[in-house]
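Single-structure report; data block below.
Missing here: one protein chain of the complex. Every other protein chain is in place.
Now for chain A:
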């Protein structure tokens, strides 16, 4: 089997047998001897001062072994840090594990009960006597900007603006002065979040005698989380282990360093028992990061022929009550991606992050991109209408071509990180989408009484963030290979991808390779799974580790076979002296011979090169019922160039899953707060997800035409392209379906009531 022969093969998912047979091991499947259960008293007020918190009655409930609050923390409570895009102005708004003096959102942890089972712990919560003196709740961006006095999250800071900066490129004044047409609109991307089937959970085991803290149920960014938990509990990194398990969906929200990890660890430290916490669904909606919730005032300047001269605007993100580990990613990416895959020679944007009395915001699949793509792509359709142009032709005219690559995007991030689009021919890939969905065919006549239309959206998407990734490959005497990386599995198929790359690099059958991901016991260091990075970064690290391992093994094999390393052929786990097939040695035998040095066991770090950018486009066919406003998405197409394609079946699965999730977000899921900051959508009765009957026919095409020049395999990320332009494409389709009334489609989600109201208003306007 030659190296390179497995790249591009649709190997079946190695994890599926285990997961579909019910043989997976999720965190709630883990039970440890003597384990206790934790329940958390969460604030039911959005904003207020804690005036009293009496735990004495709860302590007396049979089965309760401990109750603690912020006051009981042995020293200063740790501050949960920013991991990504940290800005100085955001620091005063960081969260601590328990509310201290004040509560700032419904769901904020206030006290912890540890009991023999979850039921008892929940019953005991009702005996905690918490008194809160209400402060004015801040629930909108405008309220956040106007806030003074008691409406300030942190009065000493004097403002609820947690970040504010300007980005841009080119001469924006000149662009607008030269324009034939300018348009100005306000858009909004609503608050929603990822809803993994498995909620979060952890078991903390604090062994004080051994000086060891073990956290089960970790994922995503285990090494960063280990370092922070070590700091918080005065331990060295090597005294803390984070152990991963099977995960029922991550989507960016799981595995961040949330308050609950600190609370479970502290509960275990105090009680000397393993302590389990499993988030229930109601907690999930209030405690797990929310996302999106960005608005944008956007203005575009263009020539009559559709040439875009410039875009300017302001992006305002509602960050919720605290800035969490994802720092300013959501607003920063919403700003950065606003010009998108187009030329846009002049661009100016103010980015604002605002704190309010809602659940904190973090990253969810496609953070900032969903928002920016919706704002820009809706604006482009409005511009096409204004100019009387075909929306496809307008896009084609402005997309960046192959001759313009690499394309320097200018200073679009607050930390002055330079971003360059690496490769691609965006019009050529867009052409493939137009052919795929038959855009240029004459409009079909539908006789079902509904209003039909197609909508388009383009995007490009960075991937492979994070400074480095580690991979470790070891060879057992049995011949079994074990590979580990710092990236973790959330069900997305990383195990399959890593095994495939490792098998390819070692030119071996994939069955001989076992994958173990991300637990801190497996590697010295690592980064994690986010930003469509696992195949790009961990995959490259595996390739590098395999090359180093083979290099080391070749030298050893040469010594054992009395041949120069260059005289050796390698394939399928065996070194052979060229031309003499009887003089050979297996990797497994070499590893056994080297057992006093630990066998063949290589850990390698792959350092980050510049990011790779995929480009793709979506098309949606919707039908609107003019009597009810009902929106049905009938057909959906995605074409994305993801660089070199490792496993087409995995990419297709990622894309289709992303589209379905995006449709749910665009049409159903919304986190709604009332004027008092109460969360009204805390169950699946109110927060709607798409079910199988709402899923249209989806065609996903991954092209491998433009490999990234920045990593050895040419991979670009494929985890987010399916979701990032769904709101944009569906919004454009709805707007085109309902005619002039569609101009008002500027906000997600798209609710049938809104559509029917627009249609009725348009009818009245005509009469």
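Note that a contact is a pair of C-beta atoms (placed from the backbone, for glycine too) under 8 Å apart; a residue touches a chain by one contact, two chains touch by 3 or more; residues count from 1.
In this text, contacts and distances are computed from a predicted model.
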{"item": "\"Cytochrome c556\", \"Carbon-monoxide dehydrogenase medium subunit\", \"Putative ABC transport system permease protein\" or \"ATP-binding cassette domain-containing protein\" - which is the UniProt name of the missing chain", "value": "\"Carbon-monoxide dehydrogenase medium subunit\""}
{"item": "Touching residue (missing chain; options A:146, A:210, A:564 or A:680)", "value": "A:680"}
{"item": "Full-complex contact with the absent chain, from A:63, A:170, A:712 or A:752", "value": "A:752"}
{"item": "Option from A:688, A:744 or A:762 whose C-beta touches the chain left out", "value": "A:688"}
{"item": "Absent-chain interface as seen on chain A, which is shown", "value": "282, 627-630, 667-668, 672, 680-681, 683, 685-686, 688, 690-691, 693-694, 752-753, 756-757, 760"}
